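For this depiction, one protein chain was excluded, whereas all remaining protein chains were kept in their positions.
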Amino acid sequence: MTVLDQPVWHPRTEPAPLLPDAEPYRLLGTPAARALDPGLLTGLYGQLVRGRRYNRQATALTKQGRLAVYPSSAGQEACQIGAALALRPQDWLFPSYRDTLAVIARGVDPVEALTLLRGDWHSGYDSRECHVAPLSTPLATQLPHAVGLAHAARLKGDDVVALAMVGDGGTSEGDFHEALNFAAVWRAPVVFFVQNNGFAISVPLAKQTAAPSFAHKAVGYGMPGRLVDGNDAAAVHAVLTEAVGRARGGGGPTLVEAVTYRIEAHTNADDATRYRDDTEVETWREHDPIALLERELRVRGLLDETLISAAEDEAERMAADLRDRMNEEAALDPMELFTHVYAEQTPQLREQAAMLRAELDAERDAGAGT
Amino acid sequence: MAVVREFVLPDLGEGLTEAEIVRWLVRVGEVVAVDQPVVEVETAKAVVEVPCPYGGVVTARFGEEGEELGVGRPLLTVAVGASEDSPSDSRAGSGSGNVLVGYGTGAPAARRRRVRAPAMGGAVVVDDGPVAVISPLVRRVAREHGVDLRSLTGSGPDGLILRADVERAIAAPVVVAEPVPALAPAPDGSRIPLRGVRGAVADKLSRSRREIPDATCWVDADATELLAARAAMNAGATAKVSVLALLARICTAALARHPELNSTVDTERNEIVRLPGVHLGFAAQTERGLVVPVVRDAQARTVEGLAEEMARLTEAARAGKLTPGELTGGTFTLNNYGVFGVDGSTPIINHPEAAMLGVGRIAPKPWVWEGELAVRQVVQLSLTFDHRVCDGGTAGGFLRFVADCVERPAVLLRSV
Partner (left out) sequence: MSTHTGTAVAAERRTERKPATMAYALNRALRDALADDPSVHLLGEDIGTLGGVFRITDGLAKEFGDSRCTDTPLAEAGILGTAVGMAMYGLRPVVEMQFDAFAYPAFEQLISHVSRMRNRTRGVLPLPITIRVPYGGGIGGVEHHSDSSEAYYLHTPGLHVVTPATVADAYGLLRAAIASDDPVVFLEPKRLYWSKDDWSADEPAVVPGPGRAMVRRAGRSATLITYGPSLPVCLEAAEAAGEEGWDLEVLDLRTLVPFDDETVAASVRRTGRAVVVHESAGFGGAGAEIAARVTERCFHWLEAPVLRVTGFDIPYPPPMLERHHLPSVDRILDAVGRLQWEGGA
């Protein structure tokens, strides 16, 4: 008699089917890509160009002091766009602070998306309307939220899939583990999207995990894992769409790891030369998501002047509009500090608000009298 | 911090060596973003917008509209805003510059204009620091009565000033009252603030006059027999009876006959309250000034008892050891202003009492004695009373009885 003969215990799931792709899944440049809808490819292209322009513009705005900080997703545009486009209107996105591009690709107004980073409030868009959770500053804490929300929707009989984004660093946090476990046990309709961009500020992959890949971690929770080339926009889109579909159909959660690279430093105030080589960055530039897609479009005869200028014009329009609006002063109301602390303002807060009100009035009067 | 970058007219292609400035799109001082068009130039082919590669504040423009500018010549300069270097490397400024997660430490907060007069009376610096007092309440009581805490010796542990210490100090006013601030006399005279005890007394007197419709009646009386009776009383006795004690006994006897004068008017309820006991206040002059100790339940005391108690209270007053209970609660006051050498007065009733018997000096004066002119010891007696509690008949009756007792002490024997 061995433990295998015991009545209670037996392996619940065959691990092998859960294991991810042996190599990161690719589409662009493969024969399979020929079958891809041209509209999808040109659409992705426009979004990537716009996305790259958005990253550059946001970085520039930070250098001008219009944003407090900007953690750029430059180089990761394929992941950002892929995530946004794989979702249907009723689905929910759970972004981290680096995922503003995914948020605006989902349709959120860029100025509203950047409110946190500009610093006039902590979140600028209506989450209930946009189906986008507030940008999460602490890492991985949004993952259990995604599980809970998806679970609640299902309890109410609604067809909603939650896509939670996290980086390689975030997978080390306890919340990552707990969220995946809950999701798998509950069979929640969630897609966990790990953007492995190689660094958690300065800490490289080798110091973050010893797992063969993040996608392999899925096996441990009993959910399927997918490994995809994060700079291949078509592949990312395909894998995420499939994962969303599985969740929608009751197949439970999926862990998708996209292998990509953080071209810029952690934020504009970080000095990446301290912990990585420029040659490494250059190598990755050759694998740039826009370049990859352009190559495919060229092969398919879809990359013409019209497409390029249309994409660039749209990108410039977005950038100019963002610039103009960000160059305006933010509308600030200090009294708002006391408004949304509780459902009902406490007497103590009323007192404190009155004190600030009096100070502001005195300031205003003093200014007027000068 | 800010680095000024120069943007030169770029090669616009097609072998151009110069271009004409058609229109500036930015002004000096304006904030420009990277890639923002800053100028329109005209080449041989077309009018072209030129974007600036730097983001920041335009510090200078070169060339006027209509002017030709060569390729490679400076077009404008831009002060690039936040530091592009790693922030903590720069030790130059004390600010942080842009930090990993935010705008940085930035400029110090602006001051709201504050125009506050320094506290009344000049600097509020207390020279020797605070004195230990048992509670804020007692501290306030001291302040209200103008007691200088620093002059007190606390009877609590480690010299802690207790409530009793402050109340004792209140009972012995004037000398320990707040020192008059040394102000230079103004041209129209010197000013003494009505604060502390002085102020409290002033308030009480004003209130008395304000609230009580008082009237006074007076009479001269021949006190020769009273003095003789006193001498007889004291012959061979160890404890001496004072004239004041005798007068006190006369008062209580008179009040027994005319209890209306031992009352108080409750203005709130609009009632006259006849008080059961006579707590007799009498003025005592001490080195520390005038105090009015109260003999409780004087109606129950004999002459001897009154004399003893009044002597005790007077001694305590002189030593500054009267308790609050001994200074308050009076129902009738005996005011011996004769010690000042005057005959008459219109005394101010000790609010909230209803009457006061005033006694002038006892002095030899011409008198009609048994039908003939004689020199007798004469005293003027006055009764000030709250006319609400009784009419002139009662008041006159009271005063007449007092005068009769003074002139013929044997009358008092009827009340023994």
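Each chain carries a letter (A and B) given by its place in the written order, and its residues are counted from 1.
In the analysis below, a contact is a pair of C-beta atoms (placed from the backbone, for glycine too) under 8 Å apart; a residue touches a chain by one contact, two chains touch by 3 or more.
Note that the structure is a prediction, hence the values are computed from the model and not measured.
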Only these shown chains touch the missing one, namely A, B
Can you say which of B:R27, B:R111 or B:R210 touches the chain missing from this structure?
B:R111
In the whole complex, not just what's shown, which of A:A152, A:V299 or A:V341 touches the removed chain?
A:V341
Residue in contact with the excluded chain [from A:V185, A:V281, A:I308 or A:L349]:
A:L349
Who touches the missing chain here, A:S202, A:T241 or A:N327?
A:S202
Absent chain, residues of chain B that touch it:
88-89, 91, 93-96, 99-106, 109, 111-112, 114, 116, 118-126, 129-136, 139, 142-143, 148-150, 160, 178
Absent-chain interface as seen on chain A, which is shown
68-69, 97, 116-122, 137-139, 169-170, 172-175, 200-203, 207-209, 270, 274-275, 330, 332, 334, 336-338, 341, 346, 348-349, 352, 356, 359-360
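Following the convention adopted for this analysis, only the chains that are shown with their structure count from here on.
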Between chain A and chain B, centroid-to-centroid distance (C-alpha), Å:
67
Can you check the complex and tell me which residues of chain B touch chain A?
31, 33-36, 55-56, 80-82, 84-87, 89, 97-103, 112-113
Chain A residues within the chain B interface of the complex:
56-57, 60-66, 68-69, 119, 266-271, 274, 319, 323, 327, 359, 362-363, 366, 369-370
